[in-house]
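Missing here: one protein chain of the complex. Every other protein chain is in place.
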Amino acid sequence: MTGVERIELWIGALLTLMVYSFLYRDNPFYKFAEHFFVGITAAYAMVLAFWNTLMPNCFGQIAPSLVGHVLPTAAENPANPVRWIPLLFGLLLLARLVAPLAYLSRWAMALVIGYAAGANFTRYLQSDFMGQVRSSMVPLLVRDAGGIAYGSSLSNLVLVAGLISALAYFFFSKEHTGMFGRASRFGIWTLMVAFGAAFGYTVMARVSLLIGRFQHLGRWLGDIF
Amino acid sequence: MSLLDRMKRIDRRILFLLMAAGVAIPLLFRPTLTVHPSPIVSRVFDKIESLPEGSKILMSFDYGPSTVPENQPMAEAIARHVLRRRLKLYMVSAWTTGQAQADLLIESVMRTDFTDRVYGEDWVHLGYKAGNQGMINAIFGAMRNLYTTDAAGTNVDAIPMMRDVQSLRDMDLIVDIASGFPGVKEWIQFAGDPGNIPVAGGVTAVEALLLYPYYPRQLLGLMGGLQGAAEYEAALVAKYPEYRDDSKALQIMGPQYVAHLLIVVFILIGNATYFAERRRQKRGRIAGGRS
Partner (left out) sequence: MKRQIPLIITFSVGALLVLAMFIPHDPFAAANDELSVWFDIIASFAFILGGGNLLRIHGDKIYRRRRDWPYSIVTLGGFLLMLGAGLWSGAVSRGNAMAPGSLFQALYVAAYAPMMSTMYSLLAFFVASASYRAFRAKTREATVLLLAAFVILVGRTPVGYHLTSWIPQPFEFLEIPNLFGWILAYPNTAGQRAIMIGIALGIISTSLRLILGIERSHLGGD
């Protein structure tokens, strides 16, 4: 282990212990780590967005020769004046920080929302609505070489009935009574099975993260002893 | 105070300590366990196994340090498999933290096990781009519109394996290693479905169940959580035994199982306490009614 790696390991371990101290109760060590984390997270995202997107795709295309001093590849491409438009909208977004001009940020927001609405409209329609309806068109009576496959038939029935009844539960324009009420009741049960499975999987995920941190602390303890 | 009252009022910090011990102790002993690949994981393995040499695989790193124990082993297993089979690996990221995770993978896989594979000819690291689903939509139509350089600042036109790549449609498979938004869902919506490109996923356990409705028509296969990663490693080791010692997920399945059982015990004790308390209250009401 090099000296730099050792310093990284020690800082990481101490910050880990500071965060874990919250399990005992809220304390200044935890608060320090929490506030430090917020600061470096905001800066991390800013730096990556600046060097990976703004410089090559915006500034580097508006003023290639100027940006070429720090990003040599930018100078290899011709200028693309169209990129002044997103730059202008980006600056309008920052107008939010200046109270008298804050209303101008709506223009940038309008473009972002228009883009998201247009893209999501078609993609959700294709993948999450039509795609899901299509995937649910399964045979309720499945046959195999030995005749009727009762297991597969029952499974498909559970899938289709569970889906329709769960959708019925989400339909609030009709009172949940009678046959519709019974269907919606079955829908709740289907959803409960899904939520139970989700709980089980959430446990798995969180435990995995804990194992990861303990491995890190283990390496640190190994360095001490 | 009765045992029931004591169980009811147990300090949460004792539960925390038990949980910590439940993970730490098995981690010390590292029990070896057998894991068998499930069909949903095998489909990803079989697809990569069946692709002809030189096929293009795009791997997106859409996760961060918070889910490394789950996501990094799957990413490493996929990268090993792809390079072992002499397929071409294109690495991108829609998460700010994804680029750093790809860098770590380069150190642990490319610079360790595949030093003979050439950067720019066998694998390339294109790095992070902002925009979430907008990033996917942008490279779906024209890769160079957004990726003018790789992560190190080299012009993409100077990278041999980028010469015949115009858009995502040129990829034979997209593997997204993800832990949230944007993730596998967005790759299906913005690349897989509109371009008819096979999409496979490796996601955290929390995310895995939400993706089952896409399987198998829109989603080729899925590695869900640490178990999914371990299953892929098991398939890889079965075919290529030289990677036995690199199976990070398989090595920590022991603590994972013990923690699961501990949670089950907590649920059982919690419910036993609840029912005992309810019976005591019922008895109390009956006794109160008689008096």
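Should a chain be cited, it is by its letter among A and B, assigned in written order, with residues numbered from 1 in that chain.
Quick note on the criterion: contacts are C-beta pairs under 8 Å (C-beta built on N, C-alpha and C of every residue); 3 or more make two chains touch, one makes a residue touch a chain.
Keep in mind that what you see is a predicted model, and the values were worked out from it rather than measured.
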From B:Pro37, B:Gly64 or B:Gly221, the answer for touching the chain not displayed is B:Gly64
Logged for subunit B, residues touching the omitted partner chain are 10, 12, 15-16, 18-20, 23, 33, 38, 64-69, 97, 99-100, 103, 107, 127, 129-132, 134-135, 137-138, 141-142, 145-146, 149, 151-153, 194, 209-210, 212-213, 227, 257, 259-264, 266-267, 269-271, 274
Omitted-chain footprint on subunit A covers residues 4, 7-8, 11-13, 15-16, 19-20, 22-23, 31-58, 70-73, 82-83, 85-87, 89-91, 93-94, 96-97, 103, 106-122, 124-125, 128-129, 132-133, 135-136, 151, 155, 158-163, 166-167, 169-170, 187-197, 199-204, 206-207, 209-210, 212-213, 216
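Everything that follows uses one rule, which is that only the chains that are shown with their structure count from here on.
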Whole-angstrom distance, CA centroid of subunit A to CA centroid of subunit B, is 13
Given the complex, residues on subunit A that touch subunit B span 23-24, 44-45, 48-49, 52-53, 56-57, 60, 71-74, 76-77, 115-116, 119-120, 123-124, 126-128, 131-132, 134-135, 194, 197-198, 201-205, 207-212, 214-215, 218
Within their complex, subunit B touches subunit A through residues 13, 16, 19-20, 23-24, 27, 66-70, 96-97, 99, 127-131, 133-134, 137, 146, 148-149, 151, 153-155, 188-190, 193-194, 204-206, 208-209, 213-214, 217-218, 224-227, 252, 255-256, 259-260, 263
